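Let's look at subunit A:
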Amino acid sequence: MQFESWQAFIEMGGYGFYVWLAFGVSFLAMGLLVVQGLRARSKLEREFVQEQQRQQRLARRQQEVS
Partner candidate 1 sequence: MTQPANWSALTAVMRRDLMVVMRRRSDILNPLLFILIVVSLFPLAVGPGPDILGRIAAGVIWVAALLSALLGSERLFREDYLDGTLEQLTLQPQPLALLAFGKIAVHWLLSGLPLVILAPVCALLLKLPIAGWSTLLATLLVGTPILSAMTAIGAALTVSLGRGGALLSLLLLPLFIPLLIFASGAVEAALVGTAAWPQVLLLAGLSLLTLLLAPFAVAASIRVSVN
Partner candidate 2 sequence: MWRWLHPYAKPETVYHLLGRWLPWVTAGAVLILGGGLVWGLLFAPADYQQGDSYRIIFIHVPSAMFSMSIYVSLAVAAFIGRVWQLKMADWALAAIAPVGAVFTFIALFTGAVWGKPMWGTWWEWDARLTSQLILLFLYIGVLALYYAFSDNRTGAKAAGILAMVGVINIPIIRYSVEWWNTLHQGATLTVFERPPMANSMLFPLLTCILGFALLAAALIFQRMRTEILRQELRRPWVKNVLQVSPTTGEQR
């Protein structure tokens, strides 16, 4: 362990701001990328299910008419 205390770890020998800014923004960017990927997937699923339901409704309607 390089740092004696939690405090020293946060301060990073005076460079705390830069180190944590770099790490923070990097993690934020990665996180956004992951979230965006997962949301694209769930949006696709939702749209697909909606489209399927719509088509089923249309088919039923057509059966009722004929």
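The set was built so that all candidates are chains of the complex that A comes from, given by their letters.
FYI, a contact is a pair of C-beta atoms (placed from the backbone, for glycine too) under 8 Å apart; a residue touches a chain by one contact, two chains touch by 3 or more; residues count from 1.
Model, not experiment: these values are computed from the prediction.
For subunit A in this complex, the touching partner among the options 1 or 2 is candidate 2.
Within the complex formed with candidate 2, the residues of subunit A that make contact are 1-3, 9, 12-15, 18-19, 21-23, 25-26, 29-30, 32-34, 36-38, 40-41, 44-45, 48-49, 52-57.
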